[in-house]
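Let me begin by handing over the structure; questions about it come next.
All protein chains but one are shown in place.
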Amino acid sequence: QECLGTAEALTLTPEQVADVSARGLTFGFLTNNQSDDFSRTLVAGAEAYSAEIGVDLVINNADFDANTQLSQFDALVQRGVDGIFLTAVDAGSIGQAVRRANSADIPVFIVGGAPARGEVISVMNAASYQGSYDATAAMMEAIGTPNAQIAILGIPFALQTIRDREKGVLDAVGAAGGQIISLQSDFSQDRLLELATNVIQANPDLAGVVATWSLAVNAATEAVAQSGRDILIAGYDSEAPGYMELHSGDTNIVALSGQQAALQGRAALEGLSQAILEAELCEEIITSNLLVTAENYAEMWDIQYPGVKPPWEN
Amino acid sequence: MLLALSDITKRFPGVLALDGARFDLRAGEVHAFMGENGAGKSTLMKIASGLFAPDHGAISLDGEPVSFANPAEAKLAGIHTVFQELTVLPNRSVAENLLIGREPVRAGGLWLDRKAMIAEAQSILDRLGIDLDARVQAGGLSTGQRQMVEIARACAQSPKVLILDEPTSSLGRAEEELLFSLIAQLKAEEVGIVYITHRMSEVFALSDRITVLRDGRFILTGETKNLDRPALIRAMVGRDVAEDRHGLDIDALPVAMETQGLARDPAVRGVDLTLHAGEVLGVAGLMGSGRTELARLLAGIDQPTGGTMTLFGEDYRPHDIRAALGRGVAYVSEDRKGLGLILPLTIGDNIALPSLDRLAERGLIAPRRIRDFARDWMQRLGVKAKDSAVAVETLSGGNQQKVSLAKWLAIQPRVILLDEPTRGVDVGAKAEIYKLIRQIAADGAAVLAISSELPELIQISDRIAVVAHGRISGVVPAAEATEEGLLDLAFDEGTAA
Amino acid sequence: MKPTRANLADYGLVVAVILIVGGLMVLSPAFRDPANLLGIGRQVAILGIAAAAMTFVILAGEIDLSVGAVASASAVVTAIVLAQGWGILAIPIGLLVGGLFGLLNGLLIVTIAVPSFIATLVSFFIAQGVALTLTGGQTILFDADWFRALFATGSFLGNRSAFWWLVAVALILWWLMARTRFGAQIYALGGDAESASMLGLPVGRLRLIIFTMTGALMGLVGMILIARIGNARADGAIGLEFDAIAAAVIGGARLGGGYGTMPRTMLGVLLIGVLNNGLAILNVDFNTQQVIKGGLVVAVVLIDRWARGKERTA
Partner (left out) sequence: MSVAAETPSGGRRFAALARDALPYAGLAAVILLFSLSSEFFFNTRNFERLVTDSATLMLVAFGMTLVILLGEIDLSVGAVVALLAVILAQVMDAGVSWPVAVLAVLIIGFGIGLLNGAITVLGDIPSFIVTLGMMAVATGLSYVFTGSISVAIMNEPFLILFYDARFLGLPVPLWITGAAFTATLLFMIRSVPGRELFAVGANPAAARLSGVPVKRRKITVFAIMGALVAMAAVLSAARLGSGAPASAPALTLDAIAAVIIGGASLFGGRASLVRTLMGAALIAVLNNGMVLLNVNIDAQYIVKGVIILLAVVLERLASGARP
């Protein structure tokens, strides 16, 4: 093996941990927002691990503004941190700053696609395409009829992962002989609920909804429940509300694809540390997704949210 | 003593507005309160009305010491005020304006009784003889009409003390009469009335006692019957002021502006008028007779629906005010607060506004040029202020009026249309403004001056045109004019049809 | 001079809305389904209540940028209280949180004369910070069917309770605005604040009441928000302020104060609701929807303005 290519491969040995601790490092950690579960779990994972390996974190979020993220990135370079990890608002718009980090010899590790210029040590991505394909395929199989009418509920966002998720859905639906009759998206959960309700209302033969991000999953679940119709749901992102649905035993959700955010948070620090220890990372590091269903949700929770009490135990 | 203000001091940033001033008021008297512009009259009365707190001094009502934290408290104590700056709300109907804060309600206060409100407001208007529909939006009223609404509002609340701060400054003769009979009535009801005005004739016709203030200091209080006009003026101004009449030979002067059948429905209904360069043509008329509307047509602000105009013999048909300005026609609005001045801006900016193009050198203006320019005009009109950087809204009413005049005189127009040019200006300053108006005319400009104050028109004009019902009911040489004769024409019914 | 009375031209906005509704009815059978038309009523509940409150604020010559954040903060607190099992107490607490933020706005504006734009921008930041701190970015789940039925999902007289809350609030605020002394004073205040205070109106107290009332109503909005979807998020109602201001201004409220009526604001709300619903049903994609909505809103206001003709301004 020439390069480190999986989250597991990045794991630091005890000696390496000792080495890292001894250096007294500070890493900058930039998320594209801070009000979603993915970012928070990622940060929580990183924070937990940073304590373990004795590095300091400077954490910031960009509220989905590419200009803001660039400023924050520059401020980190200015502060002279030892490494920067970011979930990009727009990977295409961070390259200029990455170049400045390069010339300051600060390693950069990114989620969301390679920047247009500058060198990053690696791009970490969840298995967006595969995850959404798998969840959708599970739903198509549960529907079982050909020509099933499917609606997509998404987010109108310029992220590579979103496009990969949508492609996964299209391919899985196509493979099962279904047809997409509606594609609606929004940023707000309440608006998504409205959209889902409208789409269900307008299409009497709707058989399934694929929600491609967390709030869409919540909205689709609620809209289907309120309609009282027998519409099946597949989703990308498995979060507490989805888990609770699966836990309730009475749900239309067939499968959710869960990103391992906590794992990514930890891997982020490991990747930066490896780079500082002069290991070679592969160009892309993919973390696999979990396929969460009514059968396995309890196990999956523990993997996805290590150390967090499941909501059904409250 | 009903109301007594003693040893009142009030300082604004950079101005000592009141310096140990005093004032007392008996029940059932009309007490005229006089003084030059900026003497501090309004400020003192705002203190009595709870709008300002004095820096120093005491107020007593019925012998009891009082202090008002806000106008509501003063009102509760029975002190009602018609402020110099109109407080009529443009976005509300006349009825809502009249009854604000005490609207009739039903269902234990849970429901405004609109019908009752309109009925009550209408009955107030009718009782006071004010010809207004209570349902119209106040924003569309003329200044005079707004002033009547203001007066009606204060009178209708059975005041103990009624403070009238220049209530007649935009009233015509008929409304003035109305107000006087109202005052007589309130007087009989033992109401104490403070009457601030710059009109001498009113003071002597109306008041029982007179108090004079100068530069924020008390000068005198005396029985009206013991004072005469020159003495009063001397007390206010500190010197004598001359009064005279004019009467140029019109036929010798070139015609500056001429209108034929000029009309704009419904206010102006066919005006034939000739204005000569070098003369002052006074325009008299009752409130709402269409004088302002006429001036707005001449100034290009509104477009006529009929008739023709010429300017120095050439066709004159300004499609907007800029076109009129471009040809040397300027209009000084009667509505100083709304249309005349930009209150939050400085004196300098206000005066320079229409002259900016001339003040610019290669497209840029040096602030110093504006300053010097404004200072010059402030001096010429005697604007009382620290410097040209003072915001116009902090000036006394009369000084604001002077700024509004200066702004237009400064463009040196060929024709200047003055709408109530001395509204709220003190006698001393009035005399100066009269001189100034005569001077502009003597320098060759054509001056058209609308005024509701007949003595003023007689004093400044060469001829006086009277407007009634949107038409000219007569033109009289000023030398032969009498107030009675002018009023006759103003009431002329022949023009009504 | 004629008294001002509503004449045909005042209905330009009505005509424009009718045209759009008519157009959508022709284009889409699903849109003209009565169930869908009823659905629009509850879909605009949140926007409608916020716009009704905002109309009051604008009428008084002020602005409130904090409504979205305050509604989100109240929503989060209410959900936490519900999740703690405190039951009915959640309602007064939720209203209180909103009311307190409103009071803070009012106090900043009245006692230290901060312009309302700044005062409410400050509470916007504070409310957002509070909501984020309380949730830690997680979705707060709660289980209270009675609460959800009461504020959103329960059926009553053929529509859901969310719709009836909007009706109630709009009626009450209409009454306050158009049929009480308080309303008359607010019009006076907005028409000319200086004159209003010279007339002896309690200007400071009026402002305090307006902002506190708006805050408390945002508490209600927060509750409806979480009752609709069944969970609470720190960013639940972010951005609501702009939609609310837009609805009021489309309805003819004048920024600067003194003009605005409740029925016309509701027409503005209806316009936005109809466009959102109709374009989703026609499956127009998010970005094209933006373009169409932007253009149509301007066109509607132009038509309305044109119908009313030129007002005499000088």
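Every chain is named by a letter (A, B and C) in the order it is written, and numbering of its residues begins at 1.
The criterion applied here is as follows: contacts are C-beta pairs under 8 Å (C-beta built on N, C-alpha and C of every residue); 3 or more make two chains touch, one makes a residue touch a chain.
Keep in mind it's a predicted model, so treat the numbers as computed, not measured.
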item: Contact list for the unshown chain, restricted to visible chains; value: A, B, C
item: Which of A:Val17, A:Ala75 or A:Ile286 contacts the chain that the document leaves out; value: A:Ala75
item: Contact partner of the left-out chain, one of C:Leu19, C:Leu171 or C:Leu302; value: C:Leu302
item: Residue touching the undisplayed chain, where the options are A:Gln16, A:Asn60 or A:Asn102; value: A:Asn60
item: Residues of subunit A (touch criterion as defined above) contacting the omitted chain; value: 34, 58-61, 63-68, 70-72, 74-76, 78-80, 89-96, 116-117, 156-158, 162-163
item: Hidden partner interface residues of subunit C, rising order; value: 61, 63, 108, 111-115, 117-119, 121-126, 128-130, 132-133, 136, 242, 245-246, 249-250, 254-256, 286-295, 297-298, 301-302, 305-306, 310, 313-314
item: Hidden partner chain, residues of subunit B it touches; value: 13, 301, 321-322, 325, 331, 333, 338-346, 348-349, 352-354, 356-357, 360, 363-375, 387-391, 393-394, 407
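Going forward, only the chains that are shown with their structure count from here on.
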item: Central chain (by mean CA position); value: C
item: Subunit A and subunit B, separation of their C-alpha mean positions in angstrom; value: 72
item: Subunit A-subunit C separation of Cα centroids, rounded to whole Å; value: 34
item: Contacts with two or more other chains, residues of subunit C listed in rising order; value: none
item: For subunit A, residues that touch 2 or more chains besides their own; value: none
item: Complex contacts: residues of subunit A adjacent to subunit C; value: 34-37, 39-40, 156, 181-186, 188-191, 193-195, 197-199, 201-203, 214-215, 218-219, 222, 226, 239-241, 244, 311, 314
item: Touching residues (chain side subunit C, partner subunit B) in the complex; value: 1-5, 178-181, 183-185, 187-188, 190-192, 194-202, 258-259, 312, 314
item: Subunit C residues within the subunit A interface of the complex; value: 28, 30-31, 33, 35-36, 39, 43, 46, 83, 132, 135-139, 141, 153, 225, 228-231, 233-239, 276-277, 280-281, 283, 285-287
